[in-house]
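The structure appears below as structure tokens.
A single protein chain has been removed from this complex, and every other one stays in its place.
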Amino acid sequence: MNDSYGKLFTITSFGESHGRCVGVTIDGCPAGLPVTEEDIQREVDRRRPSTSTASTARAEEDRVEILSGTFNGFTTGAPICLLIWNRDINSSEYEKTRSLLRPGHADYTASMKYGGFNDFRGGGRFSGRITATFVMAGAIARKLLSLADIEVIAHTIEIGGVKALPKEIDEIRKNVDRNPLHCADPEAAGEMLQVIEKARGEGDSVGGIIEGIALNVPVGLGEPVFDTLEGDLAKALFAIPAVKGVEFGSGFAAARKRGSENNDPFIIKNGRISTATNNAGGILGGISNGMPIVVRVAVKPTSSIAQKQQTVNIEKMESATLEVRGRHDACITPRAVPVVESMMAVTLCDFAMRAGILPEVIK
Amino acid sequence: MNDSYGKLFTITSFGESHGRCVGVTIDGCPAGLPVTEEDIQREVDRRRPSTSTASTARAEEDRVEILSGTFNGFTTGAPICLLIWNRDINSSEYEKTRSLLRPGHADYTASMKYGGFNDFRGGGRFSGRITATFVMAGAIARKLLSLADIEVIAHTIEIGGVKALPKEIDEIRKNVDRNPLHCADPEAAGEMLQVIEKARGEGDSVGGIIEGIALNVPVGLGEPVFDTLEGDLAKALFAIPAVKGVEFGSGFAAARKRGSENNDPFIIKNGRISTATNNAGGILGGISNGMPIVVRVAVKPTSSIAQKQQTVNIEKMESATLEVRGRHDACITPRAVPVVESMMAVTLCDFAMRAGILPEVIK
Amino acid sequence: MNDSYGKLFTITSFGESHGRCVGVTIDGCPAGLPVTEEDIQREVDRRRPSTSTASTARAEEDRVEILSGTFNGFTTGAPICLLIWNRDINSSEYEKTRSLLRPGHADYTASMKYGGFNDFRGGGRFSGRITATFVMAGAIARKLLSLADIEVIAHTIEIGGVKALPKEIDEIRKNVDRNPLHCADPEAAGEMLQVIEKARGEGDSVGGIIEGIALNVPVGLGEPVFDTLEGDLAKALFAIPAVKGVEFGSGFAAARKRGSENNDPFIIKNGRISTATNNAGGILGGISNGMPIVVRVAVKPTSSIAQKQQTVNIEKMESATLEVRGRHDACITPRAVPVVESMMAVTLCDFAMRAGILPEVIK
Partner (left out) sequence: MNDSYGKLFTITSFGESHGRCVGVTIDGCPAGLPVTEEDIQREVDRRRPSTSTASTARAEEDRVEILSGTFNGFTTGAPICLLIWNRDINSSEYEKTRSLLRPGHADYTASMKYGGFNDFRGGGRFSGRITATFVMAGAIARKLLSLADIEVIAHTIEIGGVKALPKEIDEIRKNVDRNPLHCADPEAAGEMLQVIEKARGEGDSVGGIIEGIALNVPVGLGEPVFDTLEGDLAKALFAIPAVKGVEFGSGFAAARKRGSENNDPFIIKNGRISTATNNAGGILGGISNGMPIVVRVAVKPTSSIAQKQQTVNIEKMESATLEVRGRHDACITPRAVPVVESMMAVTLCDFAMRAGILPEVIK
């Protein structure tokens, strides 16, 4: 496994879904950043399941603890270790069905790669719960970016085929936490909830699309030819379980456009160079161009569904039928919204440090 | 800049479009692999413009030279440096229009990031020509993968809105090099050529979609949670200029599917575990599952178009009009096909070495 | 800071001397290795001060906890997080004297680099206590190496000018833990103790030299030209506070030898190629040659001494006098012995994995 990400702002994730804890170490954070457990808790809480979306029942208390790297309320330059102890764990169901490979999950690949030694309980290291470690790191990253006025915001733009209407950034900012779907279009959010409820009622699940936006990113972030801004953001976003597609700006739609449509004309705006449109999603040649970074992420439908599924019993090597018990999110897209923000923030922090925009010590 | 990619099988690209050469160093290649200049030349030639698609006129001779790393026709374990000298270069047009930012290109971001010191001629380091270095490295990678029976094949599946019909792998393999579009559907290829010609006639360009497939990839490649197979493949593919989207398996379509549709049921086939469908694109939990790896890449329409475009003169800081002279591909998608294959092969080599599947010495 | 080390077997250290804990994450450890808290505790206990050397008085209970990465007593392939909670901390002395730069310590450099935000208590991140995290990682590494029959052993060969007589490996193995100095020569150990006692009595301290030996290292570890076995071992050993010199084989003495003396003649022994002498310290061209790896490490005298020292008050920017209170080791060399073993083991593990000698899963 490789559980570290970032060249100068490096996060190392550890922990398992049903182990003792999930945690993350952040190395390379400048000294002098004010950080409290509450700062991080707030972001982690946004990732928690909302009762109204009838998410997984685990009463995750999820109290963030800072184990190292701060002193008198400020970062010290030393690695910051953040931890959440796992509580309220019941692994009995997993023990019972451990030989039945859950379709869409990593049961099979993890078992093969780690010779059956992997902690399978609750998906172990492949659980969505691991994204709590991303969000803890993201909380630090977002604080740091805010010093350079960089803002990262993500929102749900599609669930189960229901699309949100495009909204201005102010409205997105205002609405995104007003409904459990993190959708900036309240009407679409209502429909999405119905689609989710319907799927759940049928023992099924739905997927969705999240849009991530980064504002006030200065020109010059990205280190091509290999560490492009698109490339590293994509890599970071594919670390989120269930993400199967990533596109920037006009993305796949660009493949159907003419060059005359898709090229963003350069203009002068407020005495600075800008572009009239943003089909590039804020990135040219792998480097930020000063426009908003716009990325869209496809999230597959939840793999754990109540319906009977065909599978294999890996111990007996014979066909089998699986019924996943327990309460599972019928749509995990909304919970991935703060995770998308977090991985974007971590990536932008790293590039900002590489470009010398974030200093070694904050004054 | 960061011009190295890969952890154990590491490629380092260098050179500029109108400089003396383009080259690549491959470090970490096992010793004992038979390699000749012809082996690499063959792959580089596939990337060359075909006259029938009326691509860029540069009479690129593009002779590959091996500068280091082989001895008596075999790799030695030492870094392999591969080089193509640039010839037939005319930079006069670029000198004349250097202050006019070309929309869709890296002129603006590169100029800002490198303080105007970047070699702007022909796009310099941001030129499509740099992908010749990817293809040289890919040629080595593909030879290496073939030792483990792993095959990588890419083909054009859409251009300018014209979609190819899905084809079986045998037909793809047979047809892909039979037309200049690297499209496995001959009829669609004909239509695509017409669409490209029409765009060119109108001083415009079109984009497209490439599908990359890797066959016989063993279970277990990928090092989550951060070095997932999807994440690193995506990062590698976004290093190809003009790529704006990457998706695996059902990709963005998964967002509109039910879990019951999108989950791939596990089955037993020829005594081994397999899946009945391949919506996962061969990857579960960031790790290969033994099914074909399937990735699709969105290529934007060529940025250089003959039509007049609105832009900015960065020296005078005033609005301006740009007419790009010279012959440019009206569609670069076909030329990107061997590049997609190459970056996939380099990534798979690296993961194969990390998983201990490729040895330090080939016997 | 960069607190990670190792390319495939990667350790990430965190924590501070007077913070909540010290810990380490080990990423890339093969699955299937049996590991218990007791295994690691044993190694950590060897680093603890012995009463007979009248070391630092802190009654370190130092209970190792495994937070992640094992399941049913075996490693899982996931990152292993090991932690020791700090107890019995009294930082009041440090608070009182924080403006007085302690000569030989990192007070000044850390304060400058981290803008005064560094946790200065007990040296914070620069304390010898951080080496407990090295030893925890080393415990895992040594277990892993033992699977390949590789053994790492270190011993004190000089303290305060008293040199131990050269001993055979069997005697070293037998004697090294029989005295608190980890010295294989019992008579020299007695003298060393007296030298230490004398220095302590005079409010002073002494340094020493440790020799590290790795046995049964197969031919072929090391990745030149930059990741030589010497280079990475040296880098790892210089991470131990107070180490100021590293040499291999005949080391600095080689500078005074003739080539005819220093070259190790090749011989055939038990049907295998070997060398008659080992001036190379087991490394030729940066690669292990099958002979014992022999490295020597110079440890400076403890910086904290009871004698009055001239220094500067950094807040007032004026000359000052410092008397370090509290009980400090008059010689830290013995406590560094298990740390040398640990950093050697971690480095060898990494190279063994890079050479494909350690598998992804242990069966």
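Going by the order they are written in, the chains are A, B and C; count residues from 1 in each one.
In this text, contacts are C-beta pairs under 8 Å (C-beta built on N, C-alpha and C of every residue); 3 or more make two chains touch, one makes a residue touch a chain.
Predicted, not measured: the structure shown is a model, and the values here were computed from it.
If you put the hidden chain back, the residue from C:148, C:215 or C:312 that touches it is C:312.
Only one residue from C:298, C:337 or C:353 touches the chain missing from this view: C:298.
On the side of subunit C, touch with the chain left out of the figure occurs at residues 1-5, 13, 101, 103-106, 108-110, 112-113, 125-126, 130, 158, 160-161, 199, 203-209, 219-220, 222-228, 230-232, 234-239, 241, 243-252, 254-268, 271, 273, 275-276, 279-281, 284-289, 298-305, 307, 309-312, 314, 317-319, 333, 355.
Residue positions on subunit B in contact with the hidden chain: 1-4, 10, 12-16, 19-23, 25, 27-28, 31-32, 66-69, 71, 74-81, 83, 110, 113-115, 117-119, 124-125, 360-363, in rising order. The omitted chain makes contact with subunit A at the following residues, 7-8, 220, 354-356, 359-360.
Keep this in mind: only the chains that are shown with their structure count from here on.
Comparing each chain's Cα centroid with the centroid of every protein Cα atom identifies chain A as the most central. Per-chain CA centroids place subunit B at a distance of 46 Å from subunit C. Rounded to whole angstrom, the centroid-to-centroid distance between subunit A and subunit B, based on C-alpha atoms, equals 27 Å.
Chain centres here are Cα means. That of subunit A falls 39 Å from that of subunit C.
Among the residues of subunit B, those touching two or more other chains are numbered 220, 355.
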